[in-house]
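Next up is a structure, given as structure tokens.
As you look at this complex, bear in mind that one protein chain is not there, while each of the others sits in place.
Our next item is chain A:
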Amino acid sequence: MASVTLKGIKKSYTKDVTVIKGVDLQIKDGEFVVFVGPSGCGKSTLLRMIAGLEDITEGELMIGDALANDVHASKRGIAMVFQSYALYPHMSVYDNMAFSLKLAGADKAEIDKRVQRAAEILQITHLLERKPKALSGGQRQRVAIGRAIVREPQVFLFDEPLSNLDASLRLNMRVELSKLHADLKTTMIYVTHDQVEAMTLADRIVVFNAGVVQQVGSPLEMYENPANLFVAGFLGSPKMNLLEAQLVGVENGLAVVRLPKGITVRAAVDASRATAGSKVTLGVRPEHIQLATEGDVGIPARVDLVEHLGDIVLAYVEIPGVNDILAVKLPGHYTNLKRGDAVRLVFPETSALVFDEAGLAFKRTV
């Protein structure tokens, strides 16, 4: 097992296009780190650089205590699981898993022991004689993971391993990957653009955008305290509601912002570094918005669309004068809410976030 350290890692495919723009990251021994980000942001590229499949243009990559920049992929102590599975089609499942050990010259008994053990962990012992084309997608993915396990790597690298599976299988495999990590306690780096996978699997999430790390942190920390607008909008489903606003006042530990039509909202953040009157963005998660009850004051709004999901109700509401439609996540018992209803919304001040003109979040005060 080993830690992985990235220092100022950069990657350019051509002289003028830099895909990874300087990444610094410390991944601890045994940690499960998930890279998330939109398509094309460079997640795979970074993973492939760690794997040794792509040259590092600039910067240092340490695996364990050793500089790994110029070490061959097979000597880095890593194993990689590809999105496409990349099984050798002409070899049986057994031979697929044994291939790396055979190349390394391990003796037959040792190979057999390791393959059988990996097959047991993944429950594919009955498939060992088959060729990949006789397997289902889920089984192929298990074989691909098995091929990584037999190498007993110091670091596992996964590039969107579940994205070709259907929803229920994806859920199963996600749980199993979690268990696998708990059992093996090996460092794992996992790339996905699925934020649910990121939230559920990760010890720490690294959010990327356009080749730059946006934020690093534990899933909950990142969900509750996104560092900037990108992270705020990326994690969570439905997305956090982001509304353009104007900062009108900074009290001790409280920011007051004004939405169009003179609606004011208070948020428990420290906005003292901004000047009153500057443009800001108000952020409220759908599950934090409440409907006002009798007597409460609230922002008047109209229901645009209601989705009953059984356990929860998703309402999309419109505040007059505000362009964006807001998503509101309500408990399942709001069954008689319907399109066209007039409601009043409450944004609790302890859960509202405010972002400055550059998109950086103000610190919460509670």
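Everything that follows uses one rule, which is that a contact is a pair of C-beta atoms (placed from the backbone, for glycine too) under 8 Å apart; a residue touches a chain by one contact, two chains touch by 3 or more; residues count from 1.
We adopt the following convention: contacts and distances are computed from a predicted model.
Matching "L-arabinose transport system permease protein AraQ", "1-deoxy-D-xylulose-5-phosphate synthase", "ABC-type quaternary amine transporter" or "FAD-dependent oxidoreductase" against the UniProt entry of the left-out chain gives the name "L-arabinose transport system permease protein AraQ". Summary of contacts with the chain left out: across A:K131, A:R266 or A:K329, the touching residue is A:K131. The residue from A:M62, A:A86 or A:A292 that touches the chain not shown here is A:A86.
Contact with the chain that does not appear here is found for just one residue of A:V4, A:A51, A:M240 or A:V343, A:A51. Considering the whole complex, the residue from A:V17, A:L103, A:A182 or A:A358 that touches the absent chain is A:L103. On the side of chain A, touch with the chain left out of the figure occurs at residues 48, 51-53, 73-75, 78-80, 82-90, 99-100, 103-104, 131-135, 137, 140, 147, 151, 164.
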